[in-house]
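Of the protein chains in this complex, all but one are displayed in their positions.
Coming up: subunit A.
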Amino acid sequence: MLNARDLRFGFAGQPPILDDVSLSLEAGEWLGLNGDSGAGKSTLGQLLAGYLTPQAGTVTVDGAPLPRRGLRPVQWLPQSPELAVNPRWRVKRILEEAWTPPAALREAFGIEPDWMNRMPQALSGGELQRVCVLRALAPDVRYLVADEVSSMLDPLTQLDLWQGLRQIADERQIGVLVISHDAALLQRLCSHRLTLSDGQLYREPPAEQPDAQIATAPRQSPR
């Protein structure tokens, strides 16, 4: 279980963005997080993935703090894939930075073989985002923080992305924290949702039934 206890964080000279925030994410669980712009959703996501260090509180995975070296069991997926890849590397090198995804998985994410030799600038935002998501799914990764990963994509590409992710997350029991402004998307994807406001987390009533179609709908053929 990914556990965050009593997290407090603020940037230098600013009042705390997060104050006494706690949450837990079970293996295989899909948890939604929304809130106004500037509420601290991305900051919380980066704290959970070890990109920022909390001023107080702890982040643990199965009771152990995040490792300082080696692959982190919690991976963060940022909103802009263009900033998440080395602009001088080809797609193959980017995708295989941490592991070599099998061909079947690449296909499941709609990643075409001819993309491998391209530079990232030659892919669209949606295509590059799929590469980034698959890159983060190294075998020892247990939790994902998906920070507005589909907000810049068209609905069909969004569906492709979430279907691919749902498939592998279900197979490997990966817990996913979905950060989004899109309440409808969170309702479709997640069993529980949280709202971040004034540095505090509030639990929303559980969704009646998370949309099973995301998991079962036939995949769109890559365009």
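Rule of thumb we're sticking to: a residue touches a chain if its C-beta (ideal position, glycine included) is under 8 Å from a C-beta of that chain, and two chains touch if they have at least 3 such contacts; residues count from 1.
To be clear about the criterion, contacts and distances are computed from a predicted model.
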item: Absent chain [UniProt protein name; select from "Peptide/nickel transport system permease protein", "DNA-directed RNA polymerase sigma-70 factor", "Thioredoxin family protein" or "Integral membrane protein"]; value: "Peptide/nickel transport system permease protein"
item: Among A:A12, A:A64 or A:L83, residue touching the chain not depicted; value: A:L83
item: Residue, one of A:K41, A:R106 or A:R135, that touches the chain absent here; value: A:R135
item: Selected from A:A56, A:L71 or A:A183 as touching the chain missing from the view; value: A:L71
item: Interface with the unshown chain - residue positions in subunit A; value: 49-51, 69-72, 75-76, 78, 80, 83-86, 88, 97-98, 135-136, 138
